[in-house]
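Sharing a structure, written as structure tokens. Questions coming.
Taken from a larger complex, these chains appear in their original positions, while the remainder are omitted.
Chain lettering (A and B) follows the sequence in which the chains are written, and residue indices restart at 1 in each chain.
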């Protein structure tokens, strides 16, 4: 069995991870004790198991992550949605790992999901290494230099103009934004907007996790108790829209039963008349 | 000259190492202005005979397309004087497009086919005649057609050269609202109803647009009539 709590939580939030987090990034960085998102946190937890990424104990990792989230909630730390989406996904993964796979189930097995997770961690780590190898190269303007006193070579054509696509787009965006004068200030919501709910559902089901109960996973991890009604309402409304677009499928076995969702075929409902591929 | 080359070729002990020579070469190359021998001496191994080293280097480059020149006791690389036919200093550098021109160009790109009045409406300021001229001269903007509306205003659009210059395969590759937002070019605060138009496929005429004719251009004073010189 995994040993939850093998990582002292205090330490995770403490100076240690923060120390190697490099330069700061303005504003939107989702920062839980210096982690840059749930995968980063998971990677850190996995590394502390001190084994090859391909041989980590996923279950132990899941336990550690969920415990981390629980602790964060206990101290009422506001967690970004990304972390909670991951928590919901991991909680589902855990249940798949513990419950035997049903025969001819359409859903991915726990092992497949675990492999997906390990793959994503490995891939992120590979990109980290790639980044450091890049910066380790001899860089222009740092280690290698260009001609200090360039001489100009005339173009054949008379006048030439210079501008990059970036110049063009930033000029356009800034000008349009400036012109769109508006005094509208949007009050901060403490309810989920439809757009929020849609975004969160897409993130959660984008990773194809099979039939998932909206109540069990979404609510448990994504919301504080007092927000559950609004979250459920918005998520449900957004889910109907997503079903129409073919991005989500919904089923409910009986009245008042669990509402189950999974990722859809990707084809909008209207376009699906021919070749129904047997989706429930 | 021969003695210099002899100095260079000798394997006799020199007053400088190959390392020193390569470093001096790189230092002179990377410097924005001619560098003095003292400045070089500070950056080369102690005891390097800088004057001798520079002469050896000068000999190396004597017959190349690039020469090492001494100006008083300063050194600089210059393209060989006999090649000045190919390289002149006096020509105009490529000009940076002005902010106004960038804005107008971007509006034409996104909103095409678009009339001058519409451009002014979007920008909220009048567009000076020169701005459009610059864009036309650069070959990025063209007259597309005429709008079927009162006054039949001329519509503007972008050219093939525009796409080439900005590395776009087609005009529809221009990023949309979400992408501009995602790239941080538009800030998060965007008023409801704010939208960025999706340009039509290239060459496609809008429904309310007629192709432009040579006659139109002359009539509008946009093109000098062949022969006369109407200054519109």
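To be clear about the criterion, contacts are C-beta pairs under 8 Å (C-beta built on N, C-alpha and C of every residue); 3 or more make two chains touch, one makes a residue touch a chain.
Keep in mind that this is a model prediction, so the values were computed, not measured.
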item	value
Stoichiometry of the full complex in this file, given that only one copy per chain type appears	A x1, B x2
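Here is the rule we go by: only the chains that are shown with their structure count from here on.
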item	value
Residues of subunit B touching subunit A in the complex	26, 29-33, 76-79, 86-89, 91-97, 99, 102-103, 105-107, 109-110, 122-124, 134, 137-138, 165-168, 174-175, 180, 183, 185-187, 189-192, 194, 196
Subunit A residues touching subunit B - in the complex, by the definition given at the top	145-149, 151-155, 159-165, 167-177, 179-180, 182, 184, 186
